[in-house]
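Single-structure report; data block below.
A selection of the complex's chains, in situ.
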Amino acid sequence: MQPLLSIESVSKRFAGHQALHEVDLAIGGGEFIALLGPSGCGKTTLLRCIAGFLKPDDGRILIEGADITGAPPYRRPLNTVFQSYALFPHMSVADNVAYGPRRAGTGRTEAQARAREALALVGLEEMGERLPRALSGGQQQRVALARAIVNRPKLLLLDEPLSALDLKLRRRMQIELKHIQEKLGIAFIFVTHDQEEAMAMANRIVVMNAGRIEQVGTPADIYRAPASRFVAEFVGEPNLIPVEPARPGRMRLKVTGAELPYAEGVRCVMARPEDLVLVDGTPPADLATAPGIVEEVVAVGPVTTLFIRCGDVVLKVARLGMSATALHPGSAVTVGLRVSALHPIVE
Amino acid sequence: MTAPRTTLALLLFAPLAFFAAFFVAPMVVVALSSIIADDGALTTAHYARILLDQYHWDVLWVTFRIALLTTLICMLVGFPLAWYLVRIVRWRAWRRACVILIIVPLFTSNIVRSFGWMVLLGRTGLVNQGLMGLGLTERPIRFLGTETGILIGLVYILVPFVVLTVGNALAKIDTAYEEASADLGVGPARTFWFVTLPLTLPGAVSGAIMVFALAVSAYVTPALLSGGQITVFSMLIFQQYSSVFDFHYGAALSITLLVLTLILVTVAGRIGEGRKPA
Amino acid sequence: MIARFLIRIVALAALAYLVLPLVVIVGASLTETSYLAFPPQGLTLKWFGVLFDDPSYVSAFVTSTLLALAATVVAIVLAIPASLALARYVFAGREAISSLLMSPLVLPYVVLGAALLQFGSAIGLARSFEALLVGHVVIVMPFVLRSVLPLLTPEQRALEEASMDLGATPVATFFLVVLPQIRGGIVSGGLLAFISSWINVELSIFNTSSALNTIPVKMFNYVQYTIDPTIAAVSAITIVAAALVIILLDLLIGLDMLSESRRP
Amino acid sequence: QQALHVAWYGGNWGDAFKACVADPFTKATGVTVVPEVGTSTVTLAKLQQQKDAPTIDVAWMDGGVSELADAAGVLEPITQGSVPNLANTVPQAIYKKDGSIYAVGTGYYSLGLTYNTQEIKEPPASWNDLWKPEYADAVTIPSPANSSGVPFLFFLHKIWNAPAGDFAPVFAKIKELKPALFFDSSGAASNAFQSGEAVIGAHFNVGAFDLIAKGLPIGFAVPKEGVWATDARLHLVKNAPRKEAAQKFIDTALTPEASQCLAEKLFLGPSVKGVKVSAETARKLPWGEKGSVENLYLLNWADVNAKRAELVDTWNREIARK
């Protein structure tokens, strides 16, 4: 099937800085794509190329097979929620939202009705008469969202649309966004630097680094089988345990001494904190163990993370609930890890 | 951003064509006539006559000094006024009334205004009467026919330019910067000096350049208020065009003033601008 | 607090300085004497009557106003695309073009006036409304440019992008987003432009004729020989008319260019 | 019938030209007159610029500028046949070059001693009174920007018997003067006198008597050295589009009625022979109560124009700087 959006080897360079480097990506209709990456990696640049505010130096962008690389923004069947909101300061909130329909030729009353509907969707039905500057940051962001979805585009680009919202509202908006997305069948490209958000919402996650795509995959793929150390570190907290060559065809974990089949270019393996357990008494046979000392205990909501020093390496062990706070820095413990849960990191 | 050529051409075509036809072309005529002798031959004699003569440099110095002082005083008067209007006045009706008061004087004819100045600043004017009445001076102070008089007149018509430009710049400053400064323990006066002033500088420089340029080229006000006792460069030019009828020499004078002022203004603009467009 | 008080004092003194000559002029226009006198001796409106009885004054008022208006409008129409180009793009010759467009500001008007007359007669444009107009447009355009340019900021650019993203063409974007954003600059630049045109003598004087006379040139010619309260009356009318027009403008499009930007 | 375009001066001058010449002309011929108001120099600039297609038919210009206009080739000779009233004109007022008439005077005016009668009780008797210490900072004389400025230097040169061609003594003396202002327009001088800024100085009889007529305490004196005078002249513009009407207009200006009218309104000394004016007006004529055109110090404008640039330059360097 023809993808909704194809990005073919797009490059973009700013005065000596390669912001995008031969980026390839294909997105199907109705997909929810999260674009994840550190600050300055080129997320916004890629979005602006898709929206038409930047012309790629190289490569093509197609929507439903039609080359739109050179098309002006206002001819592209997509809308954007801007990182800086970019609300029109001289128009009321309702007029901001009604702007798109009005330009598309919708009558005044009809456009206002649709604006009201969109504002209701983001929980701002009563703010229509205000000017944007009379709203708080989070409220402004929701107006920007309402303004972008009111036109029912095929593709919505969102540049960190939820970053200014509090967790509760963010969760609500995540769910609502997802509903909106599913209900309208709009494909979303959602830029975020919050990997939990990306995992909770996206069908697929695109991880970018320094102008390149590092990995594209489902949230579980990205989380459990990161393609690089960068991805492993960027998406959640990894335990990166160094390995050394052992007898031919094998390599050995530095911490527990457990052995793994040898793989070329692998210097360490990754285990997520939740893959590690604390062992009381005799460990089950499939667990490799190492003794350690608790260094720090961080309890954040449902998860408590223990930082446990095992020789040179500090291992993070996640436990559910706050009960783990019974352990204090200095306690001696035994860490156990399932060798089958280890994922080799190729460098 | 680098420009798509067609967009650029579209945007610039009309203004550039207009300027080419009605500014550049006539000025080329002027420039040409400045290098033509009476007999039609090419010559640099007019420029030599200007540039090799200490007198012209003296007049230039007077002109630029007056313009500079005018600019300075305009800033000193205009800045507080702009500040007052933007930051202190809370009552909108009064602010608007003030804006009107600032703009309206520009509409009055120079000549009538010079009568006003005579009534106010003349030998027997209200100011001198007041000063003498208070015993502050025995003889009337001369304002008219002095550089002071010219300054008073020029500042009068140029202050509004500063108020409008600086006021716009002030109104645009994000108050967060001033709050940050206050937060760091710095009082209002020094916050103004170290934060607000530097931030308004681009606007202020733009206003100052406008004032300076207008003051350098002003003719009617200095002519009326100098009482014929001080010569600024534009008077020399006017003389050639209106009573001596030496257009070649007049053209050379004009080009000299234009070039020198442009150089000064460009240098000042470089210093004040600092900000490049995105 | 002390600084605030000082600023208040300076500002009020400056306002007084701006107003005093106006008081003298308006006062002198009310004198019963046939010469200018201040304080006025007796009060009369007869000098205004003299003006209104003289159709040439009325027509000069109309010419001046039309000329200033046309010059301002043309200058705005030309300055906006120019400032968009200068603010948005980096291109070869940008600096040069910017200096060129600003340079009428530093040129004594009399030079341009004479040059335009000379050049204009060569192309058959001398001493017509059009001849006056083009000259005025040249000298007032820098005011508009200088006022509009600083408003075309990157943040402003983001709004344009948002507009186009929502499907508005560049033209629609210009009218619905750009124009409202730079309105303050256009208004204040336009006002300076209008004023500069309205009071110009040096440039106009070469291109006026009987049928085509502006108020300042008419007054200039008049006062070369005689000074009497009629010219004070002309100025007084101008002052009142200007004030009324500004108030009207304020009501129509809002001149709140100096109001402090409020943050949320 | 097309309207006739006549360039003349502003202020009360224009009013008088209209009342004394244009109105009777229109009444007689039915041709309306459109005034092109401007100073002599601006008028000349306009004539020069539109040499090829003039719109102005007749132009009033001052002595001095008149010669420049002739030299610039923008004038058409006035002939006896087309302007019969030339016969009534005093010979001094008919300006010829190479045998053809390029200008004709319509009345003389002078630059005399004008003073404030409240401040100065005795009419001043000599130009040298301007240097009296009690008038310091309250004196006015014309600057070269005024059409009388350079001629006034010639006048001073003559009354002080300076060596021929050497103006240094004149400038030296002027340098000692403590002026309120050097006026560059007649209006500026009037302004200075009516505001009290100047109490004594040179001013045109036209302007001074205008102030007096308005009730200001001003006096006009012809000092013992005499006064310098010039005249307002009419010129026929070369290739004037309405030549015949233009000639008729000039003819009208040279009638005794017009001349008398100008004398009554502007106190111009008539250039038409045998014009009678009221005793009241006679007192205010440029040559004083008893004089005639013979008493005026009229310059040779060719000399003036030849030295104009040099004198302006010297003035700039010596006088107009502090």
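Letters A, B, C and D mark the chains in the order given here, with residues in each chain numbered from 1 onward.
The definition used in the following text is that a residue touches a chain if its C-beta (ideal position, glycine included) is under 8 Å from a C-beta of that chain, and two chains touch if they have at least 3 such contacts.
Because the structure is a prediction, the values reported are computed rather than measured.
Student: Per distinct chain type, what's the copy count in the full structure file?
Tutor: Every kind of chain, counted over the complete complex, yields A x2, B x1, C x1, D x1.
Everything that follows uses one rule, which is that only the chains that are shown with their structure count from here on.
Student: Report the chain whose mean Cα position is at the greatest distance from that of chain B.
Tutor: A
Student: Please state whether B-C or A-C has more C-beta contact pairs across its interface.
Tutor: Greater number of contacting C-beta pairs: B-C.
Student: From the mean C-alpha coordinate of chain B to that of chain C, what's the distance rounded to whole Å?
Tutor: 15
Student: Per the centroid of Cα atoms for each chain, what is the distance between chain A and chain D, given in Å?
Tutor: Taking the average C-alpha coordinate of chain A and of chain D, the gap between them is 90 Å.
Student: Using the average of all C-alpha atoms in each chain as its centre, how far is it in Å between chain A and chain C?
Tutor: 55
Student: Using the touch rule from the top of the page, what residues of chain A touch 2 or more other chains?
Tutor: Within chain A, no residue touches at least two other chains.
Student: Name the residues of chain B that each touch 2 or more other chains.
Tutor: In chain B, the residues touching two or more other chains are 111, 115, 119, 238, 241-242.
Student: Let me make sure I understand the interfaces: which chain pairs count as touching?
Tutor: After working through each pair, the chains in contact turn out to be A-C, B-C, B-D, C-D.
Student: Note which residues of chain B are touching chain D in the complex, please.
Tutor: Those residues of chain B that touch chain D are 55, 58-59, 62, 111, 114-115, 118-119, 122-125, 140, 142, 144-147, 223-224, 226-231, 235-236, 238-239, 241-246.
Student: Okay, in this complex, where on chain C does chain A touch?
Tutor: 155, 158-159, 161-170, 172-173, 176-177, 180-181, 262-264
Student: Can you name the residues of chain D that touch chain B in the complex?
Tutor: Touching chain B: residues 41-42, 44-45, 68, 137-138, 143-145, 147, 179-184, 187-188, 191-192, 195-197, 308-309, 312, 316-317, 319-322 of chain D.
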